[in-house]
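Removed: one protein chain of the complex. Kept in place: all other protein chains.
Labels run A, B and C following the written order; every chain starts at residue 1.
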Amino acid sequence: MRRSEQTRAEDTLLRDTSRRFLEDTYAWDEGRLRRADRAAHWRSAAELGWFALGLPERLGGLEGDGNQLLSILEEAGRVLHDAPLLANVLLAPKALSAMNEAVAIPLAEKLAAGEIRFAYVPDGSLHLSRSTMRLEGKGSLALGAAEATHWLVAVGSRSADGASLLLLPASDAVRRADSRLIDGRSASTLYFEDLAIPDDAVLARGETAFRLLEELNDRAVIGACAEAFGALEGGLELTVDYVKQRTQFGAPLSSFQAVQHKMAESFCEIEQMRSLLLWGAVALEGSPDERAQAASALKVFLGREGLTAASRCIQVSGGIGLTEDYRIGHVYKRLQTVSALFGSTEAHIARLGDLFIPSTQHET
Amino acid sequence: MRRSEQTRAEDTLLRDTSRRFLEDTYAWDEGRLRRADRAAHWRSAAELGWFALGLPERLGGLEGDGNQLLSILEEAGRVLHDAPLLANVLLAPKALSAMNEAVAIPLAEKLAAGEIRFAYVPDGSLHLSRSTMRLEGKGSLALGAAEATHWLVAVGSRSADGASLLLLPASDAVRRADSRLIDGRSASTLYFEDLAIPDDAVLARGETAFRLLEELNDRAVIGACAEAFGALEGGLELTVDYVKQRTQFGAPLSSFQAVQHKMAESFCEIEQMRSLLLWGAVALEGSPDERAQAASALKVFLGREGLTAASRCIQVSGGIGLTEDYRIGHVYKRLQTVSALFGSTEAHIARLGDLFIPSTQHET
Amino acid sequence: MDAFFTADEIAFRDEVRAFIRENLPTDLAQKTRDGIHLAREDMARWNTILDKRGWAVHHWPTEYGGPGWTPIQRFIFEAECASGDAPPLSVFGLYLVGPTIYTFGSSEQRARYLPGIRSGETFWCQGYSEPDAGSDLAAVRTTARKVEGGWIIDGSKAWTSEGHFADLMICLARTNPNVKPQAGLSLFIVDMKDKGISLQPVITIDSGHSVNTTFMDNVFVPDDGLIGEVDKGWTYAKFLLSHERTNNAQVHRSRREFTRLKDLAAALPGSGGGRLIDEPAMCRRFTLVEANLVSLEITVLRVLADQTEGREPGPEASIVKIIGSELQQRITELAMEVLGEEGIKAEHEGDSLLAQEAQGWTERHLFRRVVTIYAGSNEIQKTIIARSVLGM
Partner (left out) sequence: MDAFFTADEIAFRDEVRAFIRENLPTDLAQKTRDGIHLAREDMARWNTILDKRGWAVHHWPTEYGGPGWTPIQRFIFEAECASGDAPPLSVFGLYLVGPTIYTFGSSEQRARYLPGIRSGETFWCQGYSEPDAGSDLAAVRTTARKVEGGWIIDGSKAWTSEGHFADLMICLARTNPNVKPQAGLSLFIVDMKDKGISLQPVITIDSGHSVNTTFMDNVFVPDDGLIGEVDKGWTYAKFLLSHERTNNAQVHRSRREFTRLKDLAAALPGSGGGRLIDEPAMCRRFTLVEANLVSLEITVLRVLADQTEGREPGPEASIVKIIGSELQQRITELAMEVLGEEGIKAEHEGDSLLAQEAQGWTERHLFRRVVTIYAGSNEIQKTIIARSVLGM
């Protein structure tokens, strides 16, 4: 159990290797997106063990803990990584662990080797008929669905009755609306129109599926917040460096108390978010209630204090902060993006309210 | 119609006389409350025409407009006046205007002369039985009820069905729980226990009463906010003067950018509140909807931005701001008090929501 | 807020409203609704329509073609234009250059430049800020060197909005390096077609192109391109900025956009089956923004009422930039919550109401981070309030 940012130093090798690798191959630069050889990059990530880390030993994995997994996503966030790491580092390993081993082992092997890619398709209005086994409806935005080989599809996540978790091979037969997001990532909306689902595509049903879907979505939230946190932390460093250099009215911006206090306020918000992230990391393996609380608290904090911290960085940077070539605007867009994915800020406030303040009915 | 603070200069005589009178007789000073001869002060206020100002000519009044009436309350707020001016300057004249002239004229005369005093008893859980004419339930906090000769009692204000406005002579037969409020004013909770109400005590019933109760309560809100605004404006001036004199770390506090910006932020909030107060003044004579909007917007602003502005004044004042002998804490307490009277901040947010965002049902 | 207006003013509002309804082409209204960076020809079309009615330069004195309205009438006119989805007029020519020229320019300059602004034929851009100067105009480094028959200008300007389609620039340049920074500046009219001018587009975080960096290399400006007296440019620039204090509040745009956002949230379903806007948290947020918007409107009206009634505006004039810009950001932040996942897409497909509305809101949300920075950052505004108004 890690209770302090500093204990992550124990994972020095993992974090340092990740950071070096990302800074070498993915450092911020306007031409980056055009240059990066995404396929080669993915294979290198696999070689670093990123996709095996979350898998249990019995599936040939490295059985890393929550802090290790999140540290990869955090480092990826720092360089504003735009490939769909989240589903493959944090979600697919969990889903595979829940599967029949005979099926899971070969998939885990390929995941670890970077040969297949998963995308997580959050529930939108999906409904699977138990009698006809036909899938209808649309998913919510699925990061990296267009490049994935397999889709993890959350169906009927609102109640145990209709819940199921599906693993489908990516298929052009499914209508897919691809979007570029404002933070540069790709995501798709999948429309399932009376699609026949074979029995063996159903990883879980009913109560089991319901709990698994909650877990996957909480993991998605916590992981996405780790990426956003990394971006924000890097953004603050960038901004502090900038205001030290930038001169206005004959003095460095960093010498103005208003600028100092704004940066100190962002620092306070970022450190609180780091605290929630440490909680999220241990909560990944905690009780469902605690995990849900940590996930929603993180999401709410990101959508409020996190965005405020990022917008303050733009504010003190002045004009350059508004330009597409400069990194800080992309940090803001990354946070804005994460804030809209996997449930809005207000939706997570409402959920957190249900968790923190149980209603009378639940109590009795 | 006054659309700018500056047009109030047209009421120079009234405002200047009021301010001079209040500063002479009621200026802030720890011993003030013990010293002030409250009865003599009230008679002087009557001589200045404060209670005649809101009465129509036909009741022997001066027919002053909303801005004039509010300017008296604002000036009273500046010196943290603690006598129940609100009901007598702004509410009673309105209630008398709605009465049968034969009854109203002698009352108006005595009000104007300072011989009788009204208190406004906002509805709490009051219910008047139409058949038995018995009054049951308790009122909300009524400022100055213990010193009043007449009570204006709002009954059943939640619906037109049960609404009535009563004018009752103050009576020791009614159980009264007197409280000192944190801002130094006195208020009472009245408990009516099966009290027989004579027909002629009912100023209005049903729809008419419902509309009148709304109007009285909006007037109470707007007037109380005017008092609080005066207090806050005086508090900012006091604080700005203080930070110019107070030295820390070798420089006046006013030279620190953090202090400057905090005061500028409070100034922004105060000026916005002044804008809403100008709206409130014209809305006193506007449509019921506009009056309700102005009243609730003012109340919400006071309970949020107003309190924030006042707490910033304490903050930059440092330790002295925490002492009972210094004025700024009393400004804060005045705002806190007004913010809890005549409906809470959240209740006014909800009401404003109904007014600004009509629901589908209301629209059709 | 009707209680705030006189009967005459309400009649005037009805007249303006009727004119817009009858004369604003529907395609222009649609374009205005769709995006934030309008094309030059679209702005020009509407300018021409207004000019025919005598309303294009509604805040100019009558001798230069203004309609002779009071500041409150101008407020009403602008509010109606915004709520009717009329394209914004090009801000530099109308609000900045025109007043500069009729106040400080020669009669030749007035005759030559004002008609083009009025008709919408000429587009102007502003050359005040520089890459190293930001909010600190006194640090301007662009130089103007006197030569036979005119001046040679060298330097660069930052944040040249609409520079890529402007005909002329009003440019602040240093004419005297040997005096205090503020004292040695002059104001010039620069032809954007001069071969010494090159523009580099600046893509902003909304991925749009409305801003440029302008490089001036040996640009010749004839003697009659100098506005007013040499070395007085700082005074002229400051005069203008201080006389257009309510403009930056963008109160009409905010009202229009907020109304649209309310309509959108009333049309979208909430999670509980009802309207999105009726969800308690959403309703509360809309309500709080509305309260702030009303207080901004009245604050602006206070300033304009003072002007209308012949008084110098009071200190409230100094807050409208701050509160107006913060409100603009709150509105688009609320929009992002309303839009949900649709708001984070860079492009929007389909003809759903949500998809149609999203493009504009997403662009606005990102681009509007600028409003608390430009025209004197809000931090600078607060320092000004503390010093000038509160005497700290």
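Points worth noting:
Methods note: a contact is a pair of C-beta atoms (placed from the backbone, for glycine too) under 8 Å apart; a residue touches a chain by one contact, two chains touch by 3 or more.
Because the structure is predicted, anything quoted here is derived from the model rather than measured.
When you scan A:A283, A:A309, A:L322 or A:V338 for touch with the missing chain, the hit is A:A283. Between the chain not shown and the residues B:L14, B:V79, B:L141 or B:L232, the one that touches is B:L141.
Note that of B:P106, B:P288 or B:G318, the residue touching the chain absent from this view is B:G318. Considering the complete assembly, subunit B touches the hidden chain via residues 140-141, 177, 179-183, 187, 246-249, 256, 258-259, 307, 311, 314-315, 318-319, 321-325, 329-330, 332-333, 336-337, 339-341, 344-347, 349-350.
Within the entire complex, the positions of subunit A that touch the omitted partner chain are 1, 3-7, 240, 243-244, 254-255, 257, 259-261, 263-265, 267-268, 271-276, 278-279, 282-283, 285-287, 290, 293, 297, 300-301, 304, 349-350, 352-353, 356-357, 359-360. For subunit C, the list of residues touching the undisplayed chain reads 280-281, 284.
Please note the rule applied: only the chains that are shown with their structure count from here on.
Averaged Cα coordinates give subunit A a centre that lies 52 Å from the centre of subunit B. If each chain is reduced to the centroid of its CA atoms, subunit B and subunit C end up 40 Å from each other.
In subunit C, the positions touching at least two other chains are 379, 382-383.
Along subunit B, residues 257, 261 each make contact with two or more other chains.
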